[in-house]
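Every protein chain but one is kept in place in this view of the complex.
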Amino acid sequence: MQALYAQLLVGLINGSFYALLSLGLAVIFGMLNIINFAHGALYMMGAFCAYFLLNLAGIGYWPALILAPIVVGIFGMILERTMLQWLSGLDHLYGLLLTFGIALIVQGLFQNYFGSSGLPYAIPDELKGGINLGFMFLPIYRGWVVVFSLVVCIATWYLIEKTRLGANLRAATENPTLVRAFGINVPRMITLTYGLGVGLAALAGVLSAPINQVRPLMGADLIIVVFAVVVIGGMGSIMGSIITGFALGVIEGLTKYVYPEASNTVVFVLMVLVLLVKPTGLTGRAA
Amino acid sequence: MKNAISALLLGTALAFAAGSVAFAQDKNIKIGVLTDNSGLYSDLSGAGSTLAAQMAVEDSGMAAKGWKIDVISADHQNKPDIAVNIARQWVDVEKVDIFMDVVSSGVALAVNNLVKEKNSVMINAGAATSDLTNAQCSPNTIHWVYDTYMLANSTGQALVKAGGDTWYFLTADYAFGTALERDTTAVVVKAGAKVIGTVKHPINSPDLSSFLLQAQASKAKIIGMANAGGDTTNTIKQASEFGIVAGGQKLAGLLLFITDVHSLGLKVAQGLSFTETFYWDLNDGTRAFAKRFSVRMKSKAQPSMVQAGVYSGLLHYFKALEQLGGNPHDGAKVVAKMKEMPTDDPLFGQGSIRADGRKIHPAYLFEVKTPAESKGPWDYYKLIGTTPGDQAFRPLSESACPLVKK
Partner (left out) sequence: MTAITDSLPAPPRAIRDEMIVFAVMATALMIVPLTGIYPFFVMQALCFALLACAFNLLIGYGGLLSFGHAMFLGTAGYFTAHGLKVWGLSPELGILMGTAGAAGLGVITGAVAIRRQGIYFAMITLALSQLLYFVYLQTPFTHGEDGIQGIPPGYLFGIFDLAKPTVLYYVVLVGFLGGFLLIYRTINSPFGEVLKSIRENEPRAISLGYKTDQYKLLAYILSGTLAGFAGSLKVFVAQNASLTDVHWTMSGEIVLMTLVGGLGTVFGPVVGAFVIIAMQQYLAGFGQWVTVIQGVIFVLCVLTFRRGVIGEIAHYLRRSL
């Protein structure tokens, strides 16, 4: 029984990465209508960015938590300005293909320069060690990841669903012409939103750098799972993807306890079931 | 006009003469390095393997003796069907004589079949599967560097001897992981240890801590990692995070390369013990090679055992061709010659090639140094044990290879 508790807790921790990543994906899909297949590559860039800040500029973990998402976010905004914005109004497939191409380029370049086995990044001194919870040894860093990502998720949700800025943004996706008539610069807002979504991916990358190897393909294996999370949560639904992200972590934890081989596959079982029962995902709107 | 015609006739006659000489004693060799340039294994093989092949050509001094050697390379993208297509085209169109490296087990087995069908040669340096010299052995293939049986044998025995009498396996859920677990289980059980559990994880798992927790809860003294690449490095990193090594359990890497240790850093990797058949800082011969190698690598990396194997394997191949006095373009014949001759090169020392295609050399058990012990970059290993070649690999008596006469 103790082992089960431990698996559920670890699941929750993994869930916070799913939540952060799928949140970014959902923001981008909801506001820009783009299926961002480059998300995994941008997550990887976040982790690499933290590594470079530390090893080239001597900037540690804490500033990197803010700086890396900004740097990668700016990179994302450049992508949006130069390429993605030409795809507005076209089918999803083109956005998917374009971002997939971008992901290949980014991953290929990183692989060429830094090799495939990756680079080391240590846990910051303040968060080293762990607490014995009785049923398991919880590294302090993992506890920090859960709390921090929960805060970021809720803040993002609040920003988009409850503030005036968010309201403008949602209005702009519904009817850009009308919103523009109110004197709001819609294209700039779209660009900033893409930057926000990308920044969230990079933030997840920085968070994962101390626990996973920082390597070029670290995001490639994750993207399809995160993608499934967004679909299960309902395409474009912010709250849906946050909840689904954490829930998937817990369900995976459960699977790892009962049938570990299937832990990477359970998300797809879930997706089939959800789509059959609720065609638009748990909280989504119609396609 | 008359002069011109006679000159032409003379030229033709000369050309014919030259042609017939070339026919009698063909001194052309084409080497194909089929490797992973862009994926998981690109650090331990990849461009470094191609460089090692070029260095073997230069160091052999074959050009001075009138041989003409070309090296080409391609990326098999870890897909068996792409690999087979490239390989077939190399044999049919490019007239490649020998395949080098061929990392990744699935790809190696696929190319192994083709090489046999086309009567070409493969010296496999990169793949782990011991099937290449067992059930799937071929008169055209030599497995040069390591295999799952040897890794299990060397690491398993040494750790049991050092007191690791209870084991728990963390196994990547695919054929390679299962084979490694099976072979290691056989070895450690024979040595008197007990396997108290195993957990299979999907390959490329984003998180391995859940599986590590199960291993931790088992209280086994040794946690055997029957996985590879990113899964292994993440396991090691997260094991240190969850205080598993600090709690008294020991991690046993069943397949680790120096490039993995380099990417983990000594702080995380220290104390790990595992088996390789080559280390750049082993003796004067390996150091001299490594020095010349790393200067020419873009990343300044030291050679891995796979890359060293490409170099060593090619040197032996050249020696066999010299003995034959020319390139017969007959794979089975060349491999038979290579099996007859004892091997000797600065990287792997003296050894031999068995009837089943297994190259025999000692296996070394290394322990990763602590950051304090390390004197500089790439100074990572200390040697803690050596298994002689005749005991390291699967004995011929257990072999299922049809080439072995019983």
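Chains: A and B, in written order; residue numbering restarts at 1 for each.
Here is the rule we use: a contact is a pair of C-beta atoms (placed from the backbone, for glycine too) under 8 Å apart; a residue touches a chain by one contact, two chains touch by 3 or more.
Please read these numbers as outputs of a predicted model, since none were measured by experiment.
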| item | value |
| --- | --- |
| Touch with the omitted chain, as defined above, among B:S38, B:T148, B:T184 or B:T387 | B:S38 |
| Footprint left on chain B by the chain that the document does not show | 37-38, 42, 46-47, 50, 72-82, 84-86, 88-89, 92-93, 105-106, 109-110, 112-114, 129, 131, 136, 173-176, 178 |
| Residue ranges of chain A at the interface with the undisplayed chain | 35, 83, 86-87, 89-94, 97-98, 100-109, 111-112, 224, 228, 231, 235, 261-262, 264-265, 268-269, 271-272, 275-276, 279-280, 287 |
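By definition in this document, only the chains that are shown with their structure count from here on.
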| item | value |
| --- | --- |
| Interfacial residue positions of chain B with respect to chain A in the complex | 38-44, 173, 199-202, 204-207, 209-211, 213-214, 216-217, 229-230, 233-234, 237-238, 241-243, 247, 259-260, 262-265, 267-268, 299, 301 |
| Chain A residues touching chain B - in the complex, by the definition given at the top | 2-3, 6-7, 10-11, 13-14, 17, 108, 111, 115-120, 122-123, 130, 136-137, 139, 141-142, 210-213, 215, 217-218, 221-222, 225, 252-253, 256, 260-265 |
